[in-house]
Structure formats: structure tokens, C-alpha cells
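Only one protein chain is missing; all other protein chains are in place.
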Amino acid sequence: MSFGPVDRRSFLSGGAGAFICTLAGQKIVSDGPEPDLVALSGGIEVPPKVRAAKWRQLPIAAEPEPAPGGQKREYWIVATQARWNIVPTKRDEMMNKKISDKAKFSGYFYREYTENFGAPKGRVSMPGPVLEAETGDTIVVNFRNDLKVPVTMHPHGVHYTPEMDGAYKGKHTDPGGFVQPGKTFRYVWDCREGTEGVWPYHDHGPLDPMPLYKGLFGFLNIRKKGEPRPDVEHYLVFHSLLTASTGLARGFQCINGRAYTGNTPELRAKVGQRVAQYVTAMGNDFHTYHLHGHRWKSAGGRVVDNETVGPADMLTVEFVEDNPGRWFYHCHVFSHLHEGMSGWYIVEP
Amino acid sequence: MSFGPVDRRSFLSGGAGAFICTLAGQKIVSDGPEPDLVALSGGIEVPPKVRAAKWRQLPIAAEPEPAPGGQKREYWIVATQARWNIVPTKRDEMMNKKISDKAKFSGYFYREYTENFGAPKGRVSMPGPVLEAETGDTIVVNFRNDLKVPVTMHPHGVHYTPEMDGAYKGKHTDPGGFVQPGKTFRYVWDCREGTEGVWPYHDHGPLDPMPLYKGLFGFLNIRKKGEPRPDVEHYLVFHSLLTASTGLARGFQCINGRAYTGNTPELRAKVGQRVAQYVTAMGNDFHTYHLHGHRWKSAGGRVVDNETVGPADMLTVEFVEDNPGRWFYHCHVFSHLHEGMSGWYIVEP
Partner (left out) sequence: MSFGPVDRRSFLSGGAGAFICTLAGQKIVSDGPEPDLVALSGGIEVPPKVRAAKWRQLPIAAEPEPAPGGQKREYWIVATQARWNIVPTKRDEMMNKKISDKAKFSGYFYREYTENFGAPKGRVSMPGPVLEAETGDTIVVNFRNDLKVPVTMHPHGVHYTPEMDGAYKGKHTDPGGFVQPGKTFRYVWDCREGTEGVWPYHDHGPLDPMPLYKGLFGFLNIRKKGEPRPDVEHYLVFHSLLTASTGLARGFQCINGRAYTGNTPELRAKVGQRVAQYVTAMGNDFHTYHLHGHRWKSAGGRVVDNETVGPADMLTVEFVEDNPGRWFYHCHVFSHLHEGMSGWYIVEP
């Protein structure tokens, strides 16, 4: 199977040349050339508050404190670049076929380090590390940018002041919204009552959304204090890796950076376990999440086995496992399914 | 009105050449040539468990039994091919115009037969027959494949073992996931407590999703035992019939296999009746369901008159009829509406 210039025109969201964004005057389309982000970022004016920042004196004085009884959950996260293989097995086990397209590229990653940026914890991953807390805690992220372009961490769901939202805002941008190469920023987020849930975090810097399209996303999990944990938790990001973000000849519809069954996460559980699955979407596409052989209650209380997940929506699926076997989970948009968005869920008796 | 090669480029999901799937190495796009599925299926390896299957000895020994007081609801379903007319009136009554495009093609259908495949019950239809049960029952489908290609029946919502999920799983495929031409498979599905609701079923075989795109879908209705039935029930599938699945010069946005008001189902009810409408979507597109002159409570309890339905999502609309007249129901995505996705709902006083 090969994809010539005509073939790949029709892949992915919106088909040929689907618009993604315009950065520093350059229009970027889904199947177009990969832009040189380092060169592009040179054309972006550094906002006044960022220029004036005394990075070594950050954090700002008044950071939110945990509620009485709460904790400061401190993380060391580095944005880094690494090679990544979208289809390591070179096969699609759903359709039992070879995937011979080139699938390695240089991705961007949020990588967790031990205290004081001592050493990386494990390998790079998409999504990045799950940042956990309980209601009443704060999450402190010491974020170092080892990339050659400015990036950020923008959290969903938690409470934060505008300085801590990690969003580029043109000339209103704070340092946390434009973390320059080599700099470290300390984000402090308030996990107060009412922020419970699982939430995405992602880059929202001046090159938005290109660094995210290369892998800069992850999850926060804010547990309601005292609530029992599920026995098993699965974190899934439905997203695409496009020609424009990888430089590859074609795009892929991915789950956690991998495409096709056998490459995407092989989820596991045992009968009797309380299972929670957290699904978000990152990109331009809408998806539906379907799991074979299972059903759950929607937020509104209806029994379902398939739900819509729009960009940055968070779907939480909870059930007690009662059905052993080898099952599929997948996006029920057929073109996404057939571009790689499916995987195994294996339940032991 | 005619659609030349340039015109039809812009029709339907994702526009020109939108990707659907790759089957046996052949890429299939929305407005591309109709693939020869019989030839394609020849290139698909028969999975080991399917090759080894003793079809005459099926069912497997241990099929689930109904709960105490429950019943075995037995159906005889044949997958068959038949001519189908998407626009039988050759008119769109919404826009009061002639639809002169060719609209007949050879579709695939699930067709219900009397006991032991005695005789067909009524004409072919999209969707296929509604398979009904109550919680505590099992549904037994004696499924015979009269097509020239392998197909299956994959149910949503009900409980089933992996052998009964009707899904092609590459080399892990069970016989029920690859029902060969001429063979009969006995699916048994467990409608236990917690599976209540209306659910789609559809092909999920090795040619997925092409047989579905030709018409292989239907509904299960699992009623909570003892709950009163609605007075009127409407079953609606929002889907597209694409050039690639019909061989016609253009695609259509359909409801139950028909396009344009006057061809799509003419729904009916009377004032005072308890009406239930079940809407699903099958394909790559997201839709919204809108009904004029009426409103209902969403699953979350909000009063609505328009709801999003993603691929394989199930929307249940319930209300007591209070508004006589001639009304429209339609998808509120304008391009879908104007490609055929609307119909009459007629309420008598």
C-alpha cells in the first residue's frame, strides 16, 4: 500500500489542504509541508511582559496555597524533542494488514523528571504525564522548556489566575504564556472544590496549535478528596498526526500518538474491577468513542455505549467490568477508524 | 439540475475524495469508483477460526439463557442484495423541485424471514427489521448470508461474549465476525438488566464499512420489563449513500435509505399519543436532529428541540404529542438538509 501525491490529498479532516492555522504570516494546511517552527518563531514579537520577565525570580510572590489539609503536589516537567514511531509494529491487527508507510518523526513531548529536574522518569509518551491531585490541593509545575521554540502548559478545569493560564495573548501575554527556549516557569494551579474531574492540559503558546499537533498534551486528574479510586484507569487522546506536523507523506488518526490496533494502547482490566476511561480529543476533528461488549451511564444518566467527543471535550466512562475477552475500542467515524483510531481492550476473567 | 464531474466533487462529507477506508490494499473515497467488493473479498485471508468452523454444528454449546421469567426471542435474518430507489418520487417537497439525478442502485439489506427461513416478511428496508426484546430476554438471530461477500451482524448495547460480537478482528476473528457467503451463524445476545434502550446493529465484517454504506444496519429495541410502550415509535438512521457505495454519479444524505422530503419516512402521530423517536447516525458525518413545533427533555433534563448525533450515537426523543399539523424533521447541518436529509412529520388532531 502506498500513497502518492494524489492519494494523500484525501486523507484526514477536511480532505486536501485543510486549513490549520496561519503563523507569522505562513498558512499551514493539513497535508502541506511541515513548517520550520524555529524559523517561524523568530518572526514572532516577544510580548512586553515576557521581555521584562526576570525568569530566575519567578514564581510570582503570591501563589495560591492549598486549602487546610490539602497538599502542594509538585511536578518537574520538561518540554523536549524526541523521535517517535506512530506504527511500531508496522501492522494493523484490526484489518490484519501491513502498514508500510513511513511513520517516524521528531515529536514534542512533556516529560516528567525527578525533583529539581534530576533525571527523566521513564520514556517520552503521548500524552505526557498524568498530573494528579485531590480537591483542596494545589498543583505546582516547574516547567522547563528544552525546545527551540516558545511553548507553554495550559490547563483545563482547574482554577488559576490569568498569569497561570499558559496562554499566549498577543501583547497581553504573561511569561507563563510564552516560555522561551531554555527558561523555566513555575505554574501553580488551584484544585479547589468544584474542579474535580479529569482534564486535558496542552500547549497554548504563540505557535498554537502546531506544538500540540506534534505531541504537547497530557492529563490532569483531580480526585474528589476521600473518594475511592477506580481499580483501573485508562487515559486516551484521540488526535491526528498530520503531514504538516510530522513531515511524513501521510497523516494518521491516532490514539496516544499511535495508529492502528496493535500499536495504540492495549488496555487491560479484570472482571470485577471498577474501570474508568478518560477520553479527550485534540485537533480539528470530532470523534465518537465506542467500546465493544460494554456500556455505561452518560453524564445525563442514559445507558450508552458510544458518545461524541469534540475537540477538548472530556468524556468519562465508568463501569464495573463484567465481560472477559478481547474487545475493540475505537472511534466510530469510519474514516478515522480506518486511518488508525482503534485498539484492543483485553479483559481477564 | 445535473451534476457533472466538477459538481459532484464538492458533495458530502469532507468534500472531494474524502477518505472512507482501505480494503485489501485499495483506497476507497467518497466520490470515487464503486469498488468490486466480491473481487476485494477474494484478497482477504480467511481467519484460522473461521476456516476451522464447522458451520453446521454452530451454535456453540454454551449460549446465554434468558433470566428467570425471560424469553428467547428468535429471529431469522438474511443478508441479501436488492435494487433500491433513493428518490422514488423524483421530487424534493421541501424545496418544491425535481430531483432528476439517477438514484437506483443495488443495495445490501438485512431482511427478516419467518421461522426456519421459510419466507421473507415484507419488503427489504433500510434500516433492517427492529429486533425487540425485554430486559431478561435473550435475542437469538439465525443469520444467513446470501450475499457474495462475507458480512456480519454487530450489535450495540446488549451483552454478548466476544464470539458473539460480529466483529472482524484480523487473525483473532471468530466465525460470527466473518460469516461466509452461503453460511448461517446463530448470534445469541443477552438483554440483561442495564441493556435497556434502543441500539443500532450493523455489519462489522472484513469489508467494514462498505457493506454498511450499502444498507446493512438496523435497530435493537430492548424494553425495560414491564414498562409501558410508547404509543408511536419512529426509527431513523441518518446516513449517506455515496458514489463509492452506489456507483451513482452523486452522493445523497439519507434518512432510512431515502433522500428529500416526500421520499424519506413520512412520520405520523395523533395528539395525545406518547411518541418516541430513535435517531442514530451511520457514516463519517455528525448530524443534529431538529423537529419543528416540538421539544423534549435531553438525557440531562434540559428542554431542547435540537440535538447532536455523532456516528453510532443513539438519540432518544420522547414527548406527548400536543401540536397537530404538517411539520418538518431534519438535520440542521444545512448542506445535509439540502442533500436530502429532511422529511415530513404529520400530526392528526
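Couple of notes before you dig in:
Chains: A and B, in written order; residue numbering restarts at 1 for each.
Keep this in mind: a contact is a pair of C-beta atoms (placed from the backbone, for glycine too) under 8 Å apart; a residue touches a chain by one contact, two chains touch by 3 or more.
Being a predicted model, the structure only gives us computed values, none of them experimental.
Remark: the omitted chain is touched by one listed residue; of B:29, B:188 or B:333 this is B:333. Contact with the omitted chain, checked across B:130, B:249 or B:304, is made by B:304.
Considering the whole complex, the residue from A:47, A:176 or A:218 that touches the absent chain is A:47. Screening A:94, A:167 or A:267 against the full complex identifies A:167 as the residue touching the chain left out. Contact between chain A and the unshown chain involves residues 14-23, 25, 27, 29, 44-45, 47, 154, 156-157, 159-162, 165, 167-172, 194-197, 199, 206, 208-209, 212, 283-284, 286, 298-301, 308, 310-314, 316. On the side of chain B, the interface with the absent chain consists of residues 1, 3, 7, 9-16, 92-97, 261, 286-288, 290, 292-293, 295, 298-308, 322-323, 325-328, 332-339, using the contact rule stated above.
Criterion: only the chains that are shown with their structure count from here on.
Note on chain placement: the centre of chain A and the centre of chain B lie 33 Å apart, centres being C-alpha means.
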